[in-house]
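Excluded from the complex is one protein chain; the other protein chains are retained at their positions.
Labels run A, B and C following the written order; every chain starts at residue 1.
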């Protein structure tokens, strides 16, 4: 069984679904998933579709036909994926290990359909974990002075390994605009607050100070404005006055790892589209 | 703008989506919502579709064409709704008023696209509430002796007013098989537990006794087996050892009214399909 | 059975619990609830205690003894309540009725141990609801020009009826500093966002624009800084890209009424203490 996943968005007009589904049908594709959404404010049509084919199709000519017959007439932005090669994912960490353990244990159990060629860190501390999972570890220290150079090193690694997506798993550095532009909507961060509340540094301290009764975590695509990128997933946990900042940090860790894992899954299963700094999540 | 909502299920095969969407497109319908699900175990295809038409269509001939060209060849079970007439809904209550207040205040605010011709109760207590909302109230006492007769009265009322759906809003009586057969998947009950845990009577007492840390409520279609019908919606609330049975009852009320309201909305917006004693919920 | 509820806070020191509980024991009080919290940062001790007495005690002399023997030596701020007279609560509304219906149906069912002498509104729309529950309704229009005068009228009403607590149940006006100073930590507001996110006007519109995946509601005491008072209770609801602003508003209503009801209950059951713009909630 050969499988294709298609993501599109285009100006909203009548007949798109019929045209697209008929195209797949005519090419002997059986549609096993379809979901669509219309942004009525901006008049944009979004769709995600999965199709199975009994026999392998010639993907290049299929894409060409789709482009000419469907995508161009409807002015579509589109992405088409075949199930073959898993996404290549790099993980950036600092010293906290809870998200890294969580990602790697999911990876090992086959829960994430990705390949993780290496881990990058500005500290050497988590190398033993990378080792125990048999994954490469690059220690690239980042200081005020060498920031640009360090980033070049990171970019080289990402390009050499043809990385698709970068996960900032509590990587405590601000990523530069250059990296972000090279990986638009392909750098995923976990922020330890319920955004837009408590953006920036030390959100648990701010949450404690404000006396909120619920804390949260937010998984989002990284854009140049700090903690303001398209939100992929959020979740929350109840707290009370009796919780210290340390309690919030501990409770928050569980949120961070779960929310980041969900965000990663949504991305690697090609269930996210970004438009206008917001995500459309096809579930 | 004229709008049609279509719900179908049929044996799964290739090309259904393409056929249906092209049919709508050819009749000048613009599909504004489509969602589908395949029960791979039973090989059944389910779909919900909303389509807008710029000009009013001849619905009888449209239905006929759909039946002949699409539904019959694919052996579909299907329901087609136009937005015109709201669903007619009867509410059955006993003495508890929290669900009734909740339903009626939503009704009054226009949140529910229904018409409520009357309320039925085996007790007279809630008549003043019906009065204050200007809704008819039928007091039909139910005893062991008159149960059959009382049910005849209920059926008469339901038929005379052409009721589409019956809501058991904490109606503390078991509904007979006769009524259920006349309204298959059209009687909605709220059960005050997280089914299948604590089916039957006095679930809060059982929850207290078992020492659970979470209580729930379940909105489901009524079938002849008690509390075993297709589940539409569930939700839960945290409790602790310090909560008395009375606390559970009070906390539970909030669950009951919210969960019932969500279930009613899903039904009246034609977002539910039932198959094999389970619901497919199109959201 | 005669019951006293005591709330205290004072500089933290050793022996307070022992002293207080022994005082109650010596006065033949049986302690049925005790909870305490120490703010280690500010070195403040907080406690809530409920005590039952088999026979009615002379409350004035009991208070005097407590004041002299316990409160003064420990520099306590303290409140002592007897179960006798229910709290007098005024409800301020504008045009939205969902919170009002919710409060009044709880009131009627005896769930809230309060007395509601009247409802105040700047619009006449909700008078019929007040009528149907047999509660007084004062229509006090508020304009830019008459704001001060209107507030005088409100204050007169509150004083004449000896109101303890004011509930802003989606009262769409900013309350003046004068009223707030007269009712410190006794005006309760429901804000339709997850504070501190989306403070101010039109939070559902802001939440929609930001693309959050969760919306919230916050019940808080009103202070002079808008939406920045001590938080009593919060809760959240999941949303997705497919929810319109209107969907958020509808979903939010359910949050608002539940969260406000919980906040009211905590206050009227004397389970809240405020310190440093945060609440201690004894549950």
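In this text, a residue touches a chain if its C-beta (ideal position, glycine included) is under 8 Å from a C-beta of that chain, and two chains touch if they have at least 3 such contacts.
As the structure is a prediction and not an experimental result, all values here were calculated from the model.
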Neighbouring shown chains of the undisplayed chain, as defined at the top: A, B, C
Interface with the unshown chain - residue positions in chain B: 37, 40, 194-198, 210-214, 216, 230-236, 240-242, 244, 277-281, 283
Absent-chain interface as seen on chain A, which is shown: 97-98, 101-102, 105, 108-109, 111, 132, 242, 250, 253-254, 258, 261, 283
Residues of chain C (touch criterion as defined above) contacting the omitted chain: 14-15, 17-19, 21-22, 24-25, 28, 30-36, 38, 238
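As a convention for this text, only the chains that are shown with their structure count from here on.
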Touch-network distance, chain B to chain C, counted in steps: 1
Chain pair bearing the highest count of C-beta contacts: A-C
Distance between the centres, which are taken as Cα means, of chain B and chain A, whole angstrom: 37
Touching two or more other chains - residue numbers and ranges from chain C: 242, 283
